[in-house]
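Every protein chain except one is present and positioned as in the full complex.
This part shows subunit A:
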């Protein structure tokens, strides 16, 4: 089965384009855009880990190593499409247009972190595993039945394929030919449990056979493979071709969250080695060098711009008005029920009394 689902690359580790049909489409401007987003997402992720260490945000979920999965897939979306992310997909969300400040507010424990920019259909990250898959199938049905041209992109990890909702979501979507792309980031570990303990199958892509939908296994560290194959799957979905399962094989360099120590369950030498060999950013640099597009000054400028943008967002997050207790009461229902209204009133009165 592994042979039927080989890992597809467009750009190999050396930065060589190995699929000639994409040669023409890998232009200098597109490559520069990819590079900028990759640097932006990585720098942001590192900044967040550091903010967590300093106690300036709460527990944080890093994605370093998976940037190509998130950037490449998010750039394949149209503005009107839906994104159903998990808690590790803020790289995808920020690439799709969620402001950095919003992302920081989420990790600061604020509900403002779940409000997408106007017009962007970014659903709050799913924190339980795989529950977003049936929802994405339903949102896709809604778009289809409304007769729009919008599609849905839903993310999930390798561990999610063991959940019932994975099956229920893919099954539902396939029965109704829903315009949804199921984008699996197989980083090979669900916290500490390796993929060999999640499933007997050698690939996740082959599970598509059970739903009679296209399944493809791609190199998740190859931003071009991710971008082109996600775009093709989205296009097929828009044109009535139904759902696709994409398995993007990748690796998270660091911990599951900032509360986790990966050295307890795996050899972190592997991560060190991968930083040199399969890194998603390094291979884009190699491509640019190979093509003569690499400009050290430009790269420095990209880094400086990204740093400034992130600093600005951190400042905005830290200057945000203090969380207001009334917020937790006011948005449960369109109109608060009497129990909530009474509890709010009583609590605020008590709090005012305590303050004086």
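Everything that follows uses one rule, which is that a contact is a pair of C-beta atoms (placed from the backbone, for glycine too) under 8 Å apart; a residue touches a chain by one contact, two chains touch by 3 or more; residues count from 1.
The rule we apply is simple: contacts and distances are computed from a predicted model.
Peer 1: The complex lacks one chain in this depiction; which UniProt name from "Putative adhesin", "Glutathione import ATP-binding protein GsiA", "Amino acid/amide ABC transporter membrane protein 2 (HAAT family)" or "Alpha-ketoacid dehydrogenase subunit beta" does that chain carry?
Peer 2: Of "Putative adhesin", "Glutathione import ATP-binding protein GsiA", "Amino acid/amide ABC transporter membrane protein 2 (HAAT family)" or "Alpha-ketoacid dehydrogenase subunit beta", the absent chain's UniProt record names it "Alpha-ketoacid dehydrogenase subunit beta".
Peer 1: If the hidden chain were put back, which of A:19, A:43, A:135 or A:201 would touch it?
Peer 2: Hidden-chain contact among the options goes to A:135.
Peer 1: Which one, A:15, A:58, A:116 or A:241, makes contact with the chain that was left out?
Peer 2: If we include the chain that is not displayed, A:116 is the one touching it.
Peer 1: Would you indicate which residue among A:146, A:200 or A:319 is in contact with the undisplayed chain?
Peer 2: With A:146, A:200 or A:319 as choices, the missing chain is touched by A:146.
Peer 1: Even though one chain is hidden, which residues of subunit A still touch it in the full complex?
Peer 2: 82, 111-112, 114-116, 123-124, 126-128, 131, 133-143, 145-146, 152, 164-165, 168-169, 171-172, 175, 327-328, 331-334, 337-339
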